[in-house]
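One protein chain omitted, others in place.
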Amino acid sequence: MDQREIKSIIESLLFIWGEPLSIKDISKVIQRDKKETEQIIKDMKDDFDYNRRGLQIIQINDSFQLSTRPEHYEWIEKLCLPKNSKTLSNAALETLSIIAYKQPITRVEVESVRGVKCDKSIITLIEKNMVKEIGRLDKTGRPIIYGTTEYFLKYFGLENLEELPKIKELNEINKEENNTV
Amino acid sequence: MDQREIKSIIESLLFIWGEPLSIKDISKVIQRDKKETEQIIKDMKDDFDYNRRGLQIIQINDSFQLSTRPEHYEWIEKLCLPKNSKTLSNAALETLSIIAYKQPITRVEVESVRGVKCDKSIITLIEKNMVKEIGRLDKTGRPIIYGTTEYFLKYFGLENLEELPKIKELNEINKEENNTV
Partner (left out) sequence: MKYTVVLESFEGPFDLLYHLIEKSEVDIYDIPISDIADQYINYLEKMEELDLDITSEFLVMAATLLEIKSKMLLPKEKNEGEQLEFEETDPREELVRRLIEYKKYKIAAEKLKEKELIHSKVFYKPKEEIEHFYESKDDILEGLELSDLIKALDKVIKKNKTANENFDMKNIEREEITIEQAMDNILGLISENDKIEFDDLFINKVNRSNIVVIFLALLELIKLENITIVQTNNFGDIIIKKYTKDNV
């Protein structure tokens, strides 16, 4: 089985699966180790981009998924209006970004950064499957600890948490702003 | 818009449509006449074959659809076999329950609830005379609208659809269960 055949098989697997498919599962099917599998898929990603294919391969942690490209949105829209979920409110986004960067984190910690109550926005984020409970702190009241979900990554087109805009950059932004202010 | 861009757009249209998409609908989106559109898609078919892509474009009358290749069947089976034996045989029943409650409903709507393609289980349900086509939506692609049959009512001992247990109650059951988690 040559490389091209393997890529062909992987493409059909991704198509069938529809949802994020893990490197582990793919490597089992094509009988290659995980590292090689990952390299093949990354090659495919480049092929897709290079050939300006109508589809792209996106990565979410250790999984891959086929999707359309954002630049084709207007054309797809002409064919059908796919269900468009409402975007998040600013309050929810603020809460979410704090959880994303500082996870694992309790509600009280989030609130101390934002300076306002966050119970409602946390509930919204849980309902939207962006945030989940990942445990409880072992102290009085056993407060819930929150973290982000895989869906959160996918929703924002992030491969993993390391892809969040760097806080260092943010610090620099602050400095710059301070100078100009 | 060059030829390559058009092909790219068509690929994404076929991808998200999921079932046969007519030349007419495609030509409307890309603003080319039907003849030209057909020629472009036939080119794409050749490209796909020539590049030994994992997907192929199949033609059904005046419509086109993306699908996997028959020669990849054994690989796809490897992916699906171990994982899904648990959910065995529930596909049709799940699909039926959604149609029963949300009818009249299109396939795409059923799929958005189930999160899984439902074309095959809908065919099964039609064969079993539980579900029937009750019309077509008056929009692009004229998607079929499904509903349950009289036999469905008879089978489940219902006099009419109003006798289906209320979903609101179901909802409350869900809520309770979520609270205990």
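Letters A and B mark the chains in the order given here, with residues in each chain numbered from 1 onward.
Heads up, the rule we're going with is that contacts are C-beta pairs under 8 Å (C-beta built on N, C-alpha and C of every residue); 3 or more make two chains touch, one makes a residue touch a chain.
None of these values were measured; they are calculated from a predicted model.
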Using the touch definition from the top, which of B:D2, B:D33 or B:E127 touches the missing chain? B:E127
Sites on chain B contacted by the missing partner chain, in the whole complex: 12, 15-16, 18, 76-77, 80-81, 84-85, 87-94, 96-98, 100-104, 111-121, 124-125, 127-128, 130, 134-135, 155-162, 165, 167-168, 170-171, 173-174, 177
Mind listing the chain A residues that contact the chain we can't see here? 15-19, 58, 65-70, 73, 76, 82-85, 87-88, 90-91, 93-94, 96-98, 100-101, 112-117, 127-129, 151, 154-158, 164-165, 167, 170-171, 173-174, 178, 181
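In the analysis below, only the chains that are shown with their structure count from here on.
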Averaged over CA atoms, how far is the centre of chain A from the centre of chain B? Could you give it in whole Å? 26
Can you list the residues on chain B that touch chain A in the complex? 4-5, 7-17, 21, 25, 28-30, 52-55, 66, 68-69, 72, 75-76, 78-80, 83, 112, 115-117, 139-141
